[in-house]
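Removed: one protein chain of the complex. Kept in place: all other protein chains.
Labels run A, B, C, D, E, F and G following the written order; every chain starts at residue 1.
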C-alpha cells in the first residue's frame, strides 16, 4: 500500500488515548483544536487551559503546555497567563457546566475585558463528568438526573444561550456557534476554531466558539442518534451562526 | 398652615436617616421603593435583600423585613427566600460592583431561572463604598482610583450593559433602564419599579430595573452636575428603554 | 395655597431641590444644622408654590413635605 | 487508489465512521480489541474508497488514517 | 460466615450492579452486609471496583485488607488486587478478557469463566457481569442463587426491569458453567 | 518628647489630612511618628478618627490608651474620646460645632476654636481642619508651624496643590487665634 | 418499627434530612455526593419542598442563607472543593445566627485531588475555614444509620443554637451501602423563630445581618457566639468508647477510620493486646474532657486519620502533654486498611516501655509522630 497520507494524528495531540466514551465529540474537538495548532505552527507557543468536566484530562491528551483550571475559572486562569505572556497563544476549553454555570462571571468578564484569548465552549446540555445532571444549557423538557421529570421552567428556568449573551458585550471580536455533526459541520467547526485562533494572533481580543456537542452516555442515545438530535432539536434552541465578527 | 399633605415620608422608610452623601440618588431610590411598597400595600409581606455597597445599611432605612446579603449574592439570597416563601414579596437592591462584577453569575442565573423576584440595580459607574474604584459599568475613558488615567479598553475592557445582557435570556419578564434625573425620569423610575413589583405579584418571574445613578463624591461633581452627566453622557452608553416586557 | 416644609435637620444641602423647583422658590440657608450640614430653605415665604412636589421627589433625604 | 487504516486498538466502536462513509465501506468487526471494546473494520477491502476522509474527521478517537 | 469480596472491572461493565445484587441478596437471607465502590477517573472507561462484605456478625471496617475473593472482569484489575487475596481464597475471572491469574496469586484458586462469550450467546454482551456473579455464588455458596435473583427487582432501575429474565438466565448460566468445573 | 494625639471628626471634615500633616511635619523635624486612622461606616458621614503619635524615641503601640490630646471636630467625638484624655492634657474643639467639653473631662484643658467660622471668613469652610491644627500646634508646641506648612506639599493631592496658600493661611489663623487665648 | 433495608449513605442523608424537617435544598453537583441532589430533586417536589440546582457552591450557600432567614429548615451538601467555595457564606451564616445544615462528603485533596475518601477537611470544619471567630457544630457519622439520624438531628441542633451545623463525612460513608432500620418517625423539635424575615406583620421589622460597623457591637456579637459555643461544649459533646476501660492504648478515630480501627482493635484484642476505641462523634465541640480523663489514667493514644494529622492537634490539646500521642495517617484518597492499623497498634504496644516508643518513623506512605 502506497500513496500520501492525507489524514493522520496531529502532533499537538499526545500519544495518550483519551478516555471519553465511545462517540463523544470531545474527541473530535480535541482533534480539531490540535490540527489547527499544527497547521498554524503554534505548538511550541501555546498554553492551553482545560476545565473541570469530562475534558479535565485534556492536559494529558495535548502535547502543548497545559494548565488544569479549577471548575469554571478557566477564563480567569487564561487571563492570568495571557497577561504575563502576551506573545504566547492561549486557549481555554470548557464544558457547559464549567463555563455557563459556575464560571458565568469569569466568562462574561473575560469577554467584557476583550481579553485576547480564544475559548472553545463544548455545549452538551449536561454535566457529563458527574453523571448527567441538568446543565444551564439543558433544553426545557429534557430529563437529567437532577430534573428526572424533565427540565421544568417553573422551577428550573430556561437554558442560557451563551453566544447571544456574550454578543451584547463590546469586548469580543468573534462569537460563533457550530455543530460538528455533519461533514459540513465538522469543516465549519474547524474553520471557526482557526478564525478564533487567528484573531488572537492578530490581537483582536476575545474570541469564542460554541460547539453543540453530545453526551451519548447520559443522553442515553447511540452516538449517531445524538448527531441527529443535535441537528434536529439542539440547533432549533441554539441556532448556528456568527454572532460577532469585528 | 393647612391643606392636605400630598408628599410625605413613606411608611416603608424607617425613621433612621440614611448616611448617603449629599445628593446621592440611593436616597431617592430608597424613597421610590418605599413609596411603591406603601402604595401596593406590601409592607408586611415584603422581604428585601440589600447588597454590600453604599446601600449596605438599607436594612436600617427600610421598615420591612430585610436581609443583608454577602457581596454580589443578593439574587441567590432572594432566591432562597422566595423559594421558601413563594407568597411573600421579595426584592433585591444592588449596586453595580455588587451585581455586575462579583455577582454576575448569581444575577444571570436568577434571571435565567425566571426567579419570581424583583431586582433594583443601581448603576453609578463606580464602587462608591470602597472609595471610587472602577466598576464593570465605568465608561471608557472615565477616571477611577484603579484606572487613574481613565478606563483603557486595552487593559480594562469595556463596560457591561446589563439590561442588554439579561435580555438575551428567556427567564426575565421585564427589563428596563431608567434615569431618575429629571422630573419625568423620576416618575418613569417609579412606574418601572411599580411594574417590576406588580409582575412578581402576578407570578410573571424575574423583573429588573436598572437605574442610572450617581456618585457625586467619587465622580467629584456637584449633585446637579451628575444629573447633567447622566442625561448627556451615561444615557448615550446606556440607552434608556424597555428591553423585555412579557 | 400650596406650600412645602423643609426639615432642616434632614437636609444635607445637596441643592437638588433648588435646581428642580420650577418656580425657583428654594435657596441655601446660611449656617449649619446640628449635624454640621448646610441646608436649604424656602425663599419669599414660598410665594407662588404650586405644590408640584418636584423638590420633594428629587430630595434624596426625604427632607421635604408638601401640602396642597 | 485511496485507502484508510483503522487502528483497532484505538477504536471504541462508536460506529460514527460507518454512518459517515458515503460509500458505506466500513462495518463493525466481530470480537473485541485488547481493551474490551468492539471495533470497526473496512469491508470489501476498501474497494471504491475515494479518500474523502469523512470517516477520519468524525472519528472521536483519531483511529483512522487516510492515504490518497 | 464472613466473606470479604472485591469485584473489579472497567466502568460500564456492571461491576457495581453485581456487587449490589450480592448485597441485596445477602440481606434477603438476613445477613449483615456492606457494599462500597471505588472509581477510577470520573469519566468513563476507568477502573471500577466495589467491596462487598457479607457476614453473620456486625461489620466493622468496610475496607478489606485481605479479601476472601476477587471477581475480576478486566486484566488490569488482576494486577491491582490478586496479590492481596487470602490464602486458599478464590479469584473469579472473565476468561474472555482476562488471562489466568494463577501466577499472580499461586496460593489461591483461580476460576475462569468465559463470561463475555456466554453473554454473547445469550444475545447481550452486557450481562457478562451476571454470568460472573452466577459462577461466584455457585462456587462460594456465600448466598443462594435464588436470593440473588430475587434481588434483581431491587437493584435494576425501573426502566431495565424488562431485562430481568435475561439477567436471571445469565446468572443461571454462570452458575451452571461453574458447577461443571467442579 | 512623646505626644499621643487623637484627631476626631466626621467623614469629609479633613481629619485624616491634618493628622498626616502633623505626622509629616514631625518627620521634617526628625522625630519618630505613627499615624493610623479608624473610620466609622464605610459610607460617608460616619465618624473619622486618627491617632498620631510623635516621639523622640521608638514608638511601640500605635494604639493609645491615654492620649495626651484630643482634637475634636464633631460633638459625638467628645463623648467617644474626651474621658480618656490624660490629666492636664488638652482638648481642642471646633467651637462652631461642638460644645465646651469641660464637663466631660474636668481635669484637662479645653481649648475652643471657632474653626468653621474662621474658615468661612477665609472663604472656604473646608479649611476648618487647618484652623484647628494651627491652634493645636501653637498651644502644644509638638512641632513648629513651619514644619506643618512645609508638609502641605506632601499631603495635599496634586490637584489640590493650588490650595496651599489658603491652607497655610488657615493654619496661621488658627495659631493666631490660639495664641490670643493664652 | 420498619424492617431493615439497604441504603446508601448519600440517600440516608437525604431521607434523614427530610425526616428532620428539611424543606429546602440548594446544591451543586460534585462527586462523591451527587446522589444527594439527585434524590432531593426527585423528593422535594413530592413533599412541597424546594429544590434548586444552584449555579455554583457560592450560590448554594447564599441561597441557604436566604432560605434559612425565613425560618425554614434548609440545607446544602457538597464535597471538599465545593465546601472551600462556601467559606465566606458559612462565616456569614454563623454571624447572622442562622440555623442551616451543611454536609461535606470529603474527597481526596488538596486541589482538585480525586474522588476517593479523605478526612483532610477537619481543620476547615472545626477551626473555621472562613474568616473570623466562628465555629461549626460538627457531627461525624460512621454508619448509614448515623447518616440518617444525624441528618435529622442536625436540624434540631441548628434550630436550638441558631447556628450552622456541619455533617463531616467522606466518600466511603457517602457511597457505602449497608442495612438501616428506618425509624417510622423521627423526633423533631421545631422551635419558634421570631427573628425570621418572613414579613413584618404585627411586629417590628426583622433584620438578618452580619455587618456591625462599630467594633464594640461586633465584639458583643462575638462574645455572644463564644457563649453559644461554650454552651455547645457543655451540652453537645458526643463520643463513643469501646473497650477502653482496661486499655493501655486507645485508638482515637472518627467516621470511616473509626470503623476501620474497630476491626483492627478486634484483631489486636485476639492477640491479647489491650486496645480500645475512642470515637469522637461531635468534632466540635470536641470530647476533650473524656480524653484528658483517660490520659490521666495513664493510657496512650493512637490517632488514626485519613489526613496528615489534623484531629491529632485536638487530641494533643485535650491531653495537654499528659499522655503519649502517636499518629497513623493516609491521605489523598488512600484509605488505611485494618491491618495497617493493627501493625501500628502492635508496634506501639510491643515496644512500649513508659518512655517514647520511638522507632516508628516508618515507610513512605505513613507519617508517624510521637509526642510526650
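The criterion applied here is as follows: a residue touches a chain if its C-beta (ideal position, glycine included) is under 8 Å from a C-beta of that chain, and two chains touch if they have at least 3 such contacts.
A quick note: this is a predicted structure, and the numbers were derived from the prediction, not measured.
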| item | value |
| --- | --- |
| Sole contact to the chain not displayed, among A:69, A:135, A:211 or A:244 | A:69 |
| Residue among G:7, G:22, G:64 or G:85 touching the omitted chain | G:85 |
| Residue touching the undisplayed chain, where the options are B:20, B:127 or B:158 | B:127 |
| Contact residue for the chain not shown (choose from B:10, B:23, B:72 or B:223) | B:72 |
| Residue numbers in subunit G that touch the chain omitted from display | 58, 80-85, 87-88, 91-92, 94-96, 106, 108-116, 118, 120-121, 123-124, 127-134, 209-223, 225-226, 307-308, 310, 313, 316-317, 319-322, 330-335, 364-365, 367, 371-372 |
| Residue ranges of subunit A at the interface with the undisplayed chain | 14, 43-47, 49, 56-57, 59-60, 62-70, 73, 76-81, 83-85, 88, 105-106, 108-109, 113 |
| Subunit F, residues in touch with the chain not shown (by the definition above) | 20, 23-24, 27, 32-39, 42, 59-66 |
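Keep this in mind: only the chains that are shown with their structure count from here on.
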| item | value |
| --- | --- |
| Subassemblies held together by touching, subunit E left out | one piece |
| Distance between the centres, which are taken as Cα means, of subunit F and subunit C, whole angstrom | 34 |
| Shared-contact residues (touching 2 or more other chains) in subunit C | none |
| Junction residues of subunit B - those touching two or more other chains | 20-21, 56-57, 105, 108-109, 113 |
